[in-house]
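Only a single protein chain was left out; the remaining protein chains are all shown in position.
The block that comes next holds subunit A.
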Amino acid sequence: MLTSTLNGFLQTHGFGERLLSASVSALTLEEAMKGEKKKINLYQAVNNALDIALSTDDKAVVFGEDVGFGGVFRCTMGLKDKYGGERVFNTPITEQGIVGFGIGMAALGYTPIAEIQFADYIFPAFDQIVNEAAKFRYRSGNMENCGGLTIRAPCGAVGHGGHYHSQSVEGFFAHQPGLKIVIPRSAIQAKGLLLSAIRDPNPTLFFEPKILYRSSVELVPDADYMIPLGKAEVVKSGKDVTVVGWGTQVHVLQEACDMAEKDGISCELIDLRTIMPWDQETVEDSVRKTGRLVVAHEETKTAGFGAEIAAHIQDRCFLHLESPIQRVAGLDTPFPLIFEKFYLPDKFKCYEAIKRAVNY
């Protein structure tokens, strides 16, 4: 209370100074797992995180195309009724408008949580994200920032999405300093990472693998908990080869690892979780131990984020590498409809890459 009064007194203008008192009460995932849990899927976990964000921060606002009635993927269901049409609302169909509007709200100290209906449609907002949101703090000498901004967008393959309902776009944004990029692999992860993204004092892109919206069902803690950004998670430890992925691909890699284990190959599986700034240390430590690395992602191979990881690891772990780093990725084509199964870096392609790395 004292802080907020003082803050109001000191500032005539908003200029995006964030009071992160809301995050103080949040638990760690480990603490939260000890409490009440509910069996819910990923879209419900997102909905739950948004609910908590709105209830713990009266400056939080949720908006985008069709979010008012609950969203085309049901992620914002019930929120408008609970928090009112001034805090949860539809916007006109204008991605550059949605992101620009969010930057302006954040500049006045609000916590805008903007939705882009599909990651494929984030490109009209590319200018606002790259030239504006990402550089807002830097170019103003930290006079102001738009750190309150979070942009959520469904991403990745969904079986029949064709060119414009399937893309993974993290690589485009990873090239831009000033942004954080987060991709969860499950319901539990989605809730904790989204709350961190919303409360992080930097503009954050949160990509939700849409194929997991209904298929990832877990016992998710009811509590307000946060999973730290910039930290990868070792999902499974092993000694022969390090296998890195994020989002849906972690599940694909898990199956590939299971296949390889049957051949007696011990895989260490890492979920990167945050694409930028990525957890170099965890991957480096793992590769120094295993001496081999496989990176897999849905986005196209050339200049995909796997290239950054591969280049970094060969630089930092050169003497430990026993074989060339393997990249398994989407092909360098637009995302195809009927050829989807051939296009994707599926478990068989990943399994072969693991064997190539080990048998080199």
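Just a few scattered comments:
Methods note: contacts are C-beta pairs under 8 Å (C-beta built on N, C-alpha and C of every residue); 3 or more make two chains touch, one makes a residue touch a chain; residues count from 1.
The definition used in the following text is that contacts and distances are computed from a predicted model.
For the chain that is left out, the UniProt protein name among "Cytoplasmic tRNA 2-thiolation protein 1", "Glutathione S-transferase theta-2", "2-oxoisovalerate dehydrogenase subunit alpha" or "Light-independent protochlorophyllide reductase subunit B" is "2-oxoisovalerate dehydrogenase subunit alpha".
Across A:E115, A:E132, A:E208 or A:D224, the single residue that touches the chain missing here is A:E132. Interface note: of A:G100, A:P184 or A:P221, the residue touching the hidden chain in the full complex is A:G100.
The chain not shown here is touched by just one of A:V61, A:V88 or A:L205, and that residue is A:V61.
Listed by residue number, the positions of subunit A touching the unshown chain are 12-15, 61, 86-87, 89, 91-92, 94, 96-110, 112, 124, 127-128, 131-132, 135-145, 147, 177-178, 180, 201-202, 230, 277-278, 280-281.
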